[in-house]
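Have a look at the structure below before the remarks.
Here is chain A:
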Amino acid sequence: MNQTELDQLISPFRDKIGDFEIAADKFISYIIIKPDQLPALMQLLRKDCGFNHLSDLTAVDYGEEFEIIYRLYAIPGKVNVTVKTRVPRSQSELASICSIYPTADWQEREAYDLMGIIFDGHPNLVRVLLPDDFTGHPLRKDYQKGR
Partner candidate 1 sequence: MEDLFLNIARILHCWLVSGGLSAIGADLVLLLIKWISILGIVTMNVIVLIWLERKVSGFIQQRLGPNRLGPYGAFQTIADALKLLTKEDIIPAGTDRWIFMTAPMFFIVVAVMLYLVLPLGKDMTIVNLNVGLFYFISLGSLSTICLLMAGWASNNKWSLMGAMRSVAQMVSYEIPLAFSLLGVVMITGSLNLSDIVAAQSRFWFVLLQPVAFVTYFIAATAELNRGPFDMPEGEQELTAGVYTEYSGMRWALFFLAEYTNLVAVSALASTLFFGGWKGPFLPSWIWIILKTYLVMLVFMWLKWTFPRIRMDHLMSLSWRVLIPVSLANVLVTGVGIEFFRWMGW
Partner candidate 2 sequence: MTTLFDTDQYIINIGPQHPSTHGGLHVEALLDGEEVQEAIVHLGYVHRSLEKIAESRTYTQFIPYASRMDYLATHLPTLGYVQAVEKLMGIEVPERAEYIRIIVGELSRIASHMLFVGSLAIDLGATTGLVYCLRDRELIMNLFEMSSGQRLLASYARVGGFAEDLPEEFFPALQAFLDKLPTMVEEYHGLLTGNEILQARCRGIGVLTADMAVAYGVTGPNLRASGVAYDLRKDDPYGIYERFDFKIPLGERGDCWDRLMVRVEEIEESGRIIRQALKDLPGGEIRSKVPRILKPEKGLEVYYRIESAKGELGYFLVSDGGEKPYRIHIRAPSFINLMALGPISRGGKLQDIIANIATLDPVLGESDR
């Protein structure tokens, strides 16, 4: 979906979800949104726009901030919406979207496990890949062995 299409899709709902930005890189365009508006946007995309497949949920460490990326698809088809949001490193918390997309359950656990993002409202936010007694979050750039 290119920038204008995305704009047409989302803009009617601007009053519902508040302010957001539509940006584009070389390959795709995406929505940038504040973390606190995320559940409302997700709800909207799921219920009203029919994006029923959360393909990927991941986080990237950009030093001061973490970027959390949600990739949504509508099954069947290849229409894609990418949502990005940023949380500060000091307070890496945002709302869980588990209740909207059940598939986010383990993906959020993985992001918590490896990157240390805390998803509020997740029913069972425990480590999924690493052992329970592991300390630290290895995919953070400042992670060092033995820390």
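As a selection rule, all candidates are chains of the complex that A comes from, given by their letters.
Methods note: a contact is a pair of C-beta atoms (placed from the backbone, for glycine too) under 8 Å apart; a residue touches a chain by one contact, two chains touch by 3 or more; residues count from 1.
Treat the numbers as computed from the prediction; the structure is a model and nothing was measured.
*Asks:* Pick from 1 or 2: which one touches chain A in this complex?
*Replies:* In this complex, the candidate that touches chain A is number 2.
*Asks:* Touching residues of chain A toward candidate 2 in the complex: what are they?
*Replies:* Touching candidate 2 from chain A are residues 25-28, 52-56, 58, 60-61, 69, 71, 75-78, 82, 101-103, 105-107, 110, 114, 127-131, 138-139.
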